[in-house]
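Below is one structure. I have some questions about it.
Of the protein chains in this complex, all but one are displayed in their positions.
Labels run A and B following the written order; every chain starts at residue 1.
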Amino acid sequence: MTLYGYRLPAMSSLILWGLLWEAIGQMEVSFFVPPLSEVIVTLFEVVQTSAFQKALWETAYAFLAGVFFSIVIGIPTGILMGKNRLIDELLLPWVNIFLSVPLTALVPVLMVLFGFGMTSIIITTTLFAIWIIILNARVGVMQINRSLVDMARSFGASPWDAFVKIYFWAALPEILGGVRIGIIRAVKGVIIGQLLISIVGFGALFELYSNNFLMSHFWAVLLVLFALAFSISELLAMLERRVAYYAAKR
Amino acid sequence: MAMPQTKPAPVATTDIAVSARSVSKTYGETEALRDMTIEFPRGQLTSLLGPSGCGKTTLLKIIAGLLEPNSGTIEVNGKPVTGPGEDRAFVFQDFALLPWASVMRNVAFGLELRGVAKSEREAIAAKYIADVGLKGFEKSFPHELSGGMRQRVGLARALSVNADVLLMDEPFSAVDEQTRRKFQEDLLSLVQNENKTFIFVTHSIEEAVYVSDQIALLLPRPSRVSEIIRPSGLRMKDVDNIRRDPEYLDTVDRIWALLRSYVE
Partner (left out) sequence: MTDQSQRTLATAASQGRPPLTKPARRDFFGRLTPALVKHRPLVLKLVSAAVVFGAWEIAGRIPVSYAFPTFIESMAALWSMTVDGSLFVAYGETLKPLVVGILISTFIGVAVGMWIGLAKWADWLFSPIFIVMQAAPLAALIPLLVMIYGIGLTSKVFVVCIMAMPVIVLNTAGAVRNTPSSFIEMGQSFLASRAEVIGKIILPAASPVIFSGLRLGVSAGFIGAILAELKITPTGVGDIISYSRSVADYASMYAAIFSIIVLAVVFLNLLERIELTLFEGNARGYASD
């Protein structure tokens, strides 16, 4: 978007929306919408409280653990599915089902099986992230140019060489794409898990603030959370772009 | 057939670099090759010419050891082929370059897989990169090169492993006409200077006549060799004059007359 010859940077409209928020807040249209300036002041107070830091730590822990498990289990499973037709045909229906099914419905089961704590949240996070990682790793391996495989074989590559020097790199753009979407889903999963299980992390914090009608606290935490999620997603997109140059050229 | 053909002279086995004997190949229901027998003399270039889908790529991959025939044998230098080997190198129609690797690494990749030390293989690769005219592009990546330049990378990679037999699957199909002519001339001098055996798949009659010592015309599926044509006089001629030579023009016409029936 250009204005009088100036190119407006992407996302700069958020400033406009922020101003609108401030105006609505100042006009006291709704009790639920405090002015942005007030929210930001609160934000700096909130982030220093131990309750916030504890919630952040608990969330980060569950998130990282969930992402770790979904990557460590997901990528090899996907590669295996891409390489072996029988395994693929046995697993693919389930991967597709769990990719699009409302996983929120499974959280109550996790709660009764694994208790109301960290374990359930980590499993929820993993369940949100893993399927797309599996699926993308599978697609990445399956679309590898046949000629590349033939080429490696014609030079007598060992299976290990072929894997390390061809398969992994050739599938890397798709794998990274899957990991990026998986991580974004994990952010959602960890929050949904905390909301439903609700005695840990931000789930507990939101409960506390909304029960006490601390609106600017609530918004402050929400802002932090959204900003974190957005930064993670942008960072991953940036990483992905670094290998994109060869994704289209295979 | 109306074609005048020299009687097959008895051939000393040492002169034959590659031979295919009664090779058959079926893909599920599709019978690609049936009882194909053909020999490729050492130090010469043989073109495979035939209608699309007749099994040229299939034959080349069987010789490379990338595909297993349903029956029949392939011998390279008198030894039966059981899989890919160091005596053969493949030039892929779609180049098969590693998009994440530089030109240098791509050219040296065959040597890398054969366990040649880095400094040594890069020295060899550098020589072939220069040979194919890509000096200065060692650090470039495939996506920064034109189609013709990529093809040369693939060619340099196949040459760098110094295999006896070069299997080329429509290697010039992705390059423009000028580059193609340049490549054809280069290929001729390569055949002259290196005692290598070239097996060359092409769709272009003119190209086949221009570069080949012998041309194998293949029948449509299930494929067999219909005819072997040897534009023998042409190889003596000066490269620059071949396209004006009556024998060149006659041979092109003759092949077209033979292939025409398949197209119609």
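Here, a residue touches a chain if its C-beta (ideal position, glycine included) is under 8 Å from a C-beta of that chain, and two chains touch if they have at least 3 such contacts.
Computed from a prediction, not measured in an experiment: that's the story for all the values here.
J.: Would you indicate which residue among B:S71, B:S146, B:S189 or B:N241 is in contact with the undisplayed chain?
T.: Of the candidates B:S71, B:S146, B:S189 or B:N241, B:S71 is in touch with the missing chain.
J.: Sort through A:V47, A:L90 or A:I199 and give me the one touching the missing partner chain.
T.: Among A:V47, A:L90 or A:I199, only A:L90 touches the chain that is not shown.
J.: Determine which one of A:V47, A:L113 or A:V164 touches the chain that has been left out.
T.: Counting the whole complex, the residue in contact with the absent chain is A:L113.
J.: Considering the entire assembly, which residues of chain A contact the chain that has been omitted?
T.: 1-2, 8, 10-14, 16-17, 30, 32, 86, 89-91, 93-94, 97, 100-109, 111-113, 184, 187-188, 190-192, 195-196, 202, 206-207, 209-210, 213, 218, 222, 225-226, 229-230, 232-234
The working rule: only the chains that are shown with their structure count from here on.
J.: What residues on chain B touch chain A, complex-wise?
T.: My answer: residues 61, 64-66, 84-86, 88-90, 92-96, 98-100, 109-110, 112-114, 141-143, 161.
J.: Help me check something: in the complex, which residues belonging to chain A touch chain B?
T.: It is residues 145, 147-148, 150-157, 161, 165-166, 169-170, 172, 243, 245-246, 249-250 of chain A that touch chain B.
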